[in-house]
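Only one protein chain is missing; all other protein chains are in place.
Each chain carries a letter (A and B) given by its place in the written order, and its residues are counted from 1.
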Amino acid sequence: MPKRIVVPFGPQHPVLPEPIHLDLVLEDEKVVDVVPSIGYIHRGLEQLVQKREFTEYVYVAERICGICSFMHAVGYCQGIEHIMGLEVPDRARYLRTIWSECSRLHSHLLWLGLFADGMGFENLFMRSWQLRESVLDVLEDTTGGRVIQGTCKVGGVRRDIGQEKLDEMHHTLDPFEEQCRDLGDIFLNDDTVKYRLKGLGVISKDEAYALGATGPTTRGSGVAMDHRETGYAAYGDIGFKPVVETAGDCYARCAVRVKEVYASIDQIRRAIDQIPEGPLDVKVKGTPDGEYFSRVEQPRGEVVHYLRGDGTKHLARARIRTPTLANIPMLVKMLPGVQLADVPVVVLSIDPCISCTER
Amino acid sequence: MAFLKRSPWILHYDASSCNGCDIEVLACLTPLYDVERFGIINTGNPKHADILMITGGINELNRAVVRNLYEQMPEPKVVVAIGACAATGGIFRECYNITGGIDKVIPVDVYVPGCAARPEQIIDGVVTALGILEEKRTKMRGNAQTKEEARHAAGEST
Partner (left out) sequence: MTVNEEQTTISVALEDLIREVEELHAGGYRLVQIGCTDIGGAYEINYSFDKDYQFRNLRLTVGPDIEVPSISGIYWGAFVYENETHDLFGIPVTGINIDFKGTFIKSGEKYPFSVTRRGGDQCRNA
């Protein structure tokens, strides 16, 4: 039997911008076991609810993670709105959808870039990030922030997008989609990419479901589960269908995200077509008293904001279960059997967001 | 060592930030901002790096890692703290696990403000860091020459 050695992976590792530490147990070049340890970005944001008023905590929620920040704000606000029985105006629901999908676009393009970098496909990395900049330009134009938007608030949104800007966005969507499809074609059809990803880190449908994983990570294994199907924000009006692949390997997970980029563009288009006129917010009166598990679909999967108010300005408890935390068990099951050189690709294939995980 | 002047290598570490500044650091390296055209390269090895770009408010577990990375970098080196939480702890200041600012653990030369810091600001920070790097280098060379002269004066052969 070959001798077993333990190779530490991280916390400072070139392939991940964020620190996570894995102890990889190897037999020669093959991984046989993996022990994750986290905590390098643990800040203790859940406890900040005791120091921030419930309307101010939106800013903290946005900074749980800089990539899916807008959707954290949406999740938090929807939770508070449900507890307080606030009815958000239609236009605000649509604007939330548009910004959410813009965030998803920039997150997926970011991930595709990092994934290409993990594979050693430097060209594709640069191209993905170049396309991502045009999404960030739209976000900056409409919200003022590139990565942290700050436009979502309890009871609605803080800013409007003018009709002129919406028309302009609509016009730019077609050429943008064409560029994304060119990029996606490389991810889906290039031989080197296929060679690197097919059959790597396979998880079956049943296993993915049983492990409680979420998001594109499970949809790559054939589990059609996407919280947008519940029709929160404006998804109920504009229609939604989850993107599913069945192979369960790294290639399938990559394909799900490529196709979600196309789907997001389509959603933005439909939201712009259907957006109604009207007010942007409702007045927030009183304080939250009650509890709710607010769930929204982030680029990485389902996030759960458990919020509990006791009738004061400060919430009694906020518990945030982020998608990467739920995906860690799947990562632990995925790694045994792969070669050491493939570990970065497999780790990236769950789209780990460590800032989210540790809060 | 004059070639060092305009082609610094960067080491990036996320010391418990929200990720926002980190992706902006990466955005600096990719098309549109593309600082690689100036010879600036993001390296994963602290021993290759001249500039440490660091984000976040440093939590308890990170202290040792940050110290370690800093100590592994060769002299002269410059530390650029990126974002509000790297400067003071920012929005995370009151969290139980946050030390509050990079300068609580290692000396910082340049502070880049913003939450999240914009790529333009980060590039500006790197340019400022280059000036400081140059200063430190001159000072180091100056010190080396003074030592050399002192040895000569003492009559040592080398």
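The rule is short, and it goes like this: a contact is a pair of C-beta atoms (placed from the backbone, for glycine too) under 8 Å apart; a residue touches a chain by one contact, two chains touch by 3 or more.
From a predicted model like this one, the values you see are computed outputs, not experimental measurements.
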Checklist outcome for this item: Across A:172, A:192 or A:230, the one contacting the chain not displayed is A:230
Item to check | Chain not shown: contacting residue from A:181, A:269 or A:321 | outcome: A:321
Checklist entry - Which of these touches the unseen chain: A:47, A:130, A:179 or A:339? => result A:47
Checklist outcome for this item: Against the hidden chain, chain B presents residues 59-61, 96-97, 99
Item to check | Missing-chain contacts mapped onto chain A | outcome: 35, 37-39, 42, 44, 46-47, 209-213, 227, 229-231, 235-236, 240, 292-293, 295, 302, 304, 306, 308, 316-317, 319, 321, 325-326, 328-330, 332-333, 358
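Quick note on the criterion: only the chains that are shown with their structure count from here on.
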Checklist entry - Just curious, how far off is chain B from chain A if you go by their C-alpha centres, in Å? => result 30
Checklist entry - What part of chain A is in contact with chain B in the complex they form? => result 11-14, 17-19, 39-45, 47-48, 51, 59-60, 63-67, 69, 110, 113, 125-127, 129-130, 132-133, 136, 145-148, 353-356
Checklist entry - Which part of chain B faces chain A closely enough to touch in the complex? => result 12-27, 30-32, 43-44, 46, 56-57, 59, 61-62, 65, 69, 91-92, 94-98, 115-116, 118
